[in-house]
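Excluded from the complex is one protein chain; the other protein chains are retained at their positions.
For reference, chains read A, B and C in written order, and residue numbers begin at 1 within each chain.
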Amino acid sequence: MGFNTVFEECDILVVGGGMGGTGAAYEARYWGRDLKIVVAEKANIDRSGAVAQGLYAINCYMGMRWGENQPEDHVRYARNDLMGMVREDLAYDMARHVDSAVHQFEEWGLPIMRDPETGRYQREGKWQIMIHGESYKPIVAEAARKSADKIDNRIMVTHLLMDESRPNTVGGAIGFNVRTGDLHVYKAKTVIIGAGGASHIFKPRSVGEGMGRTWYAPWSSASAYALPIQVGAKMTQMENRIVLARFKDGYGPVGAYFLHLKTYTQNAYGEEYESKWYDELKSMVGPYIDHHPTPTCLRNHAFVREVAAGRGPIHMVTKEAFQDPHKETVGWENFLGMTVGQAVVWASQDIDPKYVNPELTTSEPYVMGSHATCSGAWASGPEDISPDEYFWGYNRMMTVEGLFGAGDALGGTAHAFSSGSFTEGRLAAKAAVKYVRDHANDRVNVSEKQIEELREQIYKPLENYEIGRNEIVAGTVSPSYILPIHGLQRLEKIMDEYAGGITVNYMTNEPLLKRGLEHLRILQEDLEHIGAEDLHQLQRAWELKHRALASECVVHHTLFRQETRWPGYYYRGDHPQLDDDNWHVLTVSRRDPESGEWTMEKAPVYHIVD
Amino acid sequence: MGFNTVFEECDILVVGGGMGGTGAAYEARYWGRDLKIVVAEKANIDRSGAVAQGLYAINCYMGMRWGENQPEDHVRYARNDLMGMVREDLAYDMARHVDSAVHQFEEWGLPIMRDPETGRYQREGKWQIMIHGESYKPIVAEAARKSADKIDNRIMVTHLLMDESRPNTVGGAIGFNVRTGDLHVYKAKTVIIGAGGASHIFKPRSVGEGMGRTWYAPWSSASAYALPIQVGAKMTQMENRIVLARFKDGYGPVGAYFLHLKTYTQNAYGEEYESKWYDELKSMVGPYIDHHPTPTCLRNHAFVREVAAGRGPIHMVTKEAFQDPHKETVGWENFLGMTVGQAVVWASQDIDPKYVNPELTTSEPYVMGSHATCSGAWASGPEDISPDEYFWGYNRMMTVEGLFGAGDALGGTAHAFSSGSFTEGRLAAKAAVKYVRDHANDRVNVSEKQIEELREQIYKPLENYEIGRNEIVAGTVSPSYILPIHGLQRLEKIMDEYAGGITVNYMTNEPLLKRGLEHLRILQEDLEHIGAEDLHQLQRAWELKHRALASECVVHHTLFRQETRWPGYYYRGDHPQLDDDNWHVLTVSRRDPESGEWTMEKAPVYHIVD
Amino acid sequence: MPTFVYMTRCDGCGHCVDICPSDIMHIDKTYRRAYNIEPNFCWECYSCVKACPMNAIDVRGYADFAPLGHSVRVLREEEKGTISWRIKFRDGRIKDFVSPITTQPWGEKIPKLAEYEIPDEKELDSPLLCHEPDGLKVEGGLPTIDKSKFKQGVYY
Partner (left out) sequence: MPTFVYMTRCDGCGHCVDICPSDIMHIDKTYRRAYNIEPNFCWECYSCVKACPMNAIDVRGYADFAPLGHSVRVLREEEKGTISWRIKFRDGRIKDFVSPITTQPWGEKIPKLAEYEIPDEKELDSPLLCHEPDGLKVEGGLPTIDKSKFKQGVYY
């Protein structure tokens, strides 16, 4: 493998140029005018990440300028939706800044719809504003491109580097160029992880050619979790995977339909069904079922139970709303701007929602940190509004020195969405600049040895394939390697069956989780024997390794929390009740990088508003 | 496509040289000494069909010679297990003959184990005897080879031919040679369908490379149903798909474990669980839950419910039995002789049942007619013991003249298994010989036109591919065709989601079934555009078309029967109870070959013993 | 465990192609050796493995659930009438099993019915199958049942 090694030294390395990463690059340049700022992106930042095809709404906008919502309201909303479990300091901090990000987007050209009567941004719901967001990503990408010294597209970052002079301090990152195969070594004083969330941790509802048509993008490959975990950063709320009600097969989001178009759901017999499950939910979660709005997971619960009771499918009643031509247009454009695949499903199945009420399903679980869920790294809050034990020097810094995160990467910050993720990138970047200033005299010390060891690991899948391939005549079956797709399907099956996927109706328990961990451990061993035919498959190999490590974390967390906190996301059959006495806490894990052992702890939830 | 056409005229054409087909060839030669007897087999009869890798038990043997069971007992057993719904005349008939088939097998060299004390065949359970059956299939194949005029291996039969001089009378069959591509036209006075059951109608539990590791063989492709349906033969009990408790991942059968090794199941916490579901089952099926042995479906129900309640996985307790070295050997050899894949799963996962209790699962549903289920064609019984309305001239003749069936192909005859299927082949063959004698003066009239039309249909997938392939650069995505694997995954998803597969925990209802039928109709349209790259894929294309047609039949039947007759096989959410007042009947369907319209009727169940 | 073929062992004889019930063992055009063209339609039935004269075919458990490092090898000896299995666990433990596959020499004991005496044409109307009633090994001949006692409706 005659690949070159390309060295780069910088002050701030942004890993992943998605919503968080582009925000970080922009803000870093503002404060760090003289700093070297580099973005390493596995795809092309113009169309990378969850927002590649656009969005039709910005789901997090306070509207403070019009007195619509205050940061406190956001905190109440997010914690209520997450059954009490968010980092309220981080949530508040994001919320108080998010409006300025949105105002910038508008200045930059993002078409935000306006209410013709009030002149304000057109609300979809209390928190969401409607946009023509097809070019949302190219727009923020331009901001990043104009700010960073360098955007390295097609660099798949595989590991973080550690500074060898100081304990527990990041020293940069390493990866390879998916086109050239070259090794890229970034020695950096700070690293901001903006590598997005994770799809394909659990088995999706379509398993053939359509396995890529998941709600969250198939390229959301858990790097944001695996990279910090590999170096021993702490993670939080990784059990809090999200399940979402979605239009069948296309996974088209429902927000605009519920909130703006005022469509509603009914069972196969045209009945309202949520109220049927009120008593059951009351017995499971107590007062939480009476809070408003009904938490996302509890709405899911009613859906899942109604279908299991044999009264599915659940339909979205669109026929009424779609008689209004404006609403019909919104309904279609919502998908053309964000989930084209849903429009394709409807076109192919002759479903015109004006005449047919389309089916919904509940999705397989995703692991991410910016929707109605908050899995991610355990990070410091901002000095002025964080409880002391949640502040360790720099806003959004993880438990590894110099390592920051934003968006899906960070735990505890539910309901940030695109705008909030961008905002978090900005917050992290400003703190990173400060960190660089504070450590102006430190030099990054990453040895040849560290790099050599990683280089060997990184290319091993190519070598496995090359050697193993000679042993067999042809085809995809080898006794000495498995291909990335093989490993991925194994992972998805393990998670589905043992950790509460769709096939088991989101049910799990201690014996299942423990058995799942054994399977994951053995999968990790097999992943040492993964074979990559070419550089593209080498990317797939590393995506899979990242997913597998994140999955292990998810299972440890799920095992630790001995309650069913979010019915509708998953169920602990052995602890079917929400248990505030013991579990009104955040879960925090750490994997020892040397031994691979996990330790779990509880951390208090601070409620910062009434 | 410069393929030749090979014409063959014969008296008896056997389609499928499996257990039923080899029995038919043998018996046909005995009675039809001068007749031309041909077997058309899509694979190689030495290792084709469900028994390709062998069997470790013969599950249907009366042991009348030792006074063990009488045919009446078999009728009681089969109808009880199927919740009352079998064709008792057919069951009795098979049972009174089956012993002679088994005695033959032994003479031919099949190693049947003997109880060292009694000298009788070693019983696994009341009905099953244990064999070293690795070569079961080569042995019966030899019998067929020695009997038939010709065994045409690698002929994929796609359609039956109809006699154009007489109404509703079969005229032979047509198919292609998977190696040469040649068209094979069999003009035959009688056709005996022995083409086996159907896997891959419903989505299996593994969906990647392992999708082929189903309980029933992946080559059991529903031809036995599609061929008669295409020409308007009536089908019965097609809703009665079977779900089986199986060892996890390898789908290893449990019979020898339960019956011979006396292993037993428990939930994840070591608890007996079947009794927990007694009351629920009592309320669903009434007295049936008190019958002995507990019907297979009701045992499934307890399994499925216990897992759904969060107390899975269910384990088979092997640790005790496996301390006995003899039992340990039986436990392993059981799989080496019948489901090697289960031994591979255990080897790969370091599961030694002596030290670890392995997990079980419930399978996806299969459509077949010889296990604890009886889907298949509606056929005449034997003159001496059939109710008059169930006798129309020839034993095992379907509702198309001259068209016979055996084994999985025939409806109503549950618990026939390998030996009973072979026996049914013999019964059908003897009746076919009689039919040929009775129609000695008739000549088969199949026109060039009929053949030409079918020829065009048969090769169309090759043409679709050839034309469509030029349109695109490369890869598997084309706007003008779908590949067989695409269509199969679509079919499995439709059946899984709408007709009660694993993902929905076997639940369905009228709205789902009706929507499923729409999807199936459109799939059938798309199958006109299926593209086959080569002859192998042409076989896959036709297997898929057969599966799709059989699936349509399954859904019509499931919709028709407005009750839940077999909880644990599937649930009608809208009719959750067994309903003897209205549904103590057999369901019979017919698809009009011209219009494609289905008609459904009820047929009485005759109970021929107390 | 879909099958795979060791490059150095296969000589392209085609026995596996001939036997595979799934039609998935094909000869590679370039190497003129066999390989599994469609592992997801392999049933792990071992028919090809048993048929290969070169012991060139092996299986590795389906990647969906079977970790690497195990093996299940087989030797089917027609003349001896036995089949031998060797199971190697991932962790190295080994188990061996040997079973009979037939009790008779191949090809001898199965009758060529064409050489039998031709049965009486009238026997076609009886419910007896060939070799019956003797083959049933019961006294009293083939059982039958009284049609007049049949009933409809529930039986219990």
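Just so it is clear, a residue touches a chain if its C-beta (ideal position, glycine included) is under 8 Å from a C-beta of that chain, and two chains touch if they have at least 3 such contacts.
Not measured: the values here are computed from a predicted model.
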Whole complex considered, the hidden chain contacts A, B
May I ask which residue of B:493, B:556 or B:607 touches the chain that does not appear here? B:493
Sole touch to the unshown chain from A:6, A:64 or A:317: residue A:64
Which is it among A:146, A:282 or A:443 that touches the chain not included here? A:146
Where the missing chain touches chain B, by residue: 470-483, 486-487, 489-490, 493, 522-523, 525-526, 529
Hidden partner sits against chain A at residues 26-27, 29-31, 33, 43-44, 46-49, 52-53, 64-65, 70-72, 79, 84, 92-93, 96-97, 99-100, 103-104, 106-111, 132, 134-135, 139, 142-143, 146-147, 154, 178, 206-214, 217-219, 249, 287-288, 291, 329, 332-333, 336-337, 340-341, 343-350, 352, 382-387, 423, 426-427, 430, 433-434, 437, 485, 536, 539-540, 580, 584, 604-610
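Assume only the chains that are shown with their structure count from here on.
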Please compute the C-alpha centroid of chain B, do the same for chain C, then give the distance between them in whole Å. 17
For the pair chain A and chain B, the C-alpha centroid-to-centroid distance in angstrom is 45
Give the residues of chain A that touch two or more other chains, as numbers and ranges in rising order. 476-477, 486, 489-490, 493, 522
Would you pick out the residues of chain C that each touch at least 2 other chains? 2, 37, 39, 63-65, 67-68, 71, 90
